[in-house]
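Just one protein chain is left out here, and the rest sit where they should.
Right, chain A next:
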Amino acid sequence: MTDALLRIEDLRTVFRSSGGDIPAVDGVSLEVPQGRTLGIVGESGCGKSMLSLSVMRLVPQPGRVATGRVLLDGRDLLALPNSAIRDVRGRDVAMIFQEPMTSLNPVHSIGDQIMEAMRAHDGGASNAELRERAVEALRRVRIPAPERRFTEYPHQLSGGMRQRVMIAMALACAPRLLIADEPTTALDVTVQAQILDLLRDLQAETGMSIILITHDLGVVAEMADEVAVMYAGRVVERGTAREIFEDPQHPYTLGLLGSIPRLDEERETLLAIDGTVPPPFALPPGCRFAPRCPFMISPCNDVVPPLRVVADGHLAACIRAPIEAALAP
């Protein structure tokens, strides 16, 4: 694809330990198209947050990006000097997180916090000008009475309002890419629906690209154009949202789908995925999902299966996909 805003190539993020480097992200390649949404889905501990921190060059010590390139409009963010990456953060790429209360400073008014974000990238503007723009930013995220909210503190707002403030702050400098890391996980379903609706509207207004990170395929279905399913540091399936939901191939994707409680179906037990994600220091030798996979056969334990094309614009890393063909007598 040529119109990708962000292109991640063979990214590998490792953590140093006495026993050698431990991979948290292990050879991930992805593209985020201009003005579209890439959903990255997987359970806690699968490396999806570490991937987004790698893009922003915010990997905490003792972690580091070992190999790979992160190209924003063709410019490798990993090769930029520190001063240049600071300009990229906030201005070109902004980020929102799961728990808005811990991301906001409790002792500053929300207006001051938005103005701070603006000032960091636009030192020349006057206070009055910034104030006006901050109020406008609050209005854009549909916060009622933005002039009054401007002077309020985070504890005076509901969870949904706080997430709106975070979005306002993230969008203050009109970034071209917004990374939303579990933006609705801590919220009620009704508020989640409001926030997803808002993100869709803002994307239509501004033409920004979004990386949406979540453990919930339902949320992905609401938002994403492209989907990448991550497991234990690797992408195990990716494709257009349509392909992933209409033709899910990887057993892990099937497990995530089966875990969603459905309203339209009477089923006694949910199709849970048994077990948990292996920690990055104890990865199985072959396919990383093999120990939890109901379709596992012995060759699965030998080599890590590469992503291969299973349909147009659709890749899966499973030697048995499509499973019905593999199971046919």
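Structural remarks
The criterion applied here is as follows: a residue touches a chain if its C-beta (ideal position, glycine included) is under 8 Å from a C-beta of that chain, and two chains touch if they have at least 3 such contacts; residues count from 1.
The rule we apply is simple: contacts and distances are computed from a predicted model.
Only one of "Dipeptide ABC transporter ATP-binding protein", "NADH-quinone oxidoreductase subunit M", "Carbon-monoxide dehydrogenase small subunit" or "General L-amino acid transport system permease protein" fits the UniProt record of the hidden chain, and that name is "Dipeptide ABC transporter ATP-binding protein". Contact with the chain not shown here comes from a single listed residue; of A:L71, A:A120 or A:A193, that residue is A:A193. Contact between chain A and the unshown chain involves residues 43-45, 158-161, 188-194, 196-197, 200, 215-224, 241-242, 245-249, 251, 254-265, 267-274, 276, 294-295, 322-324, 327.
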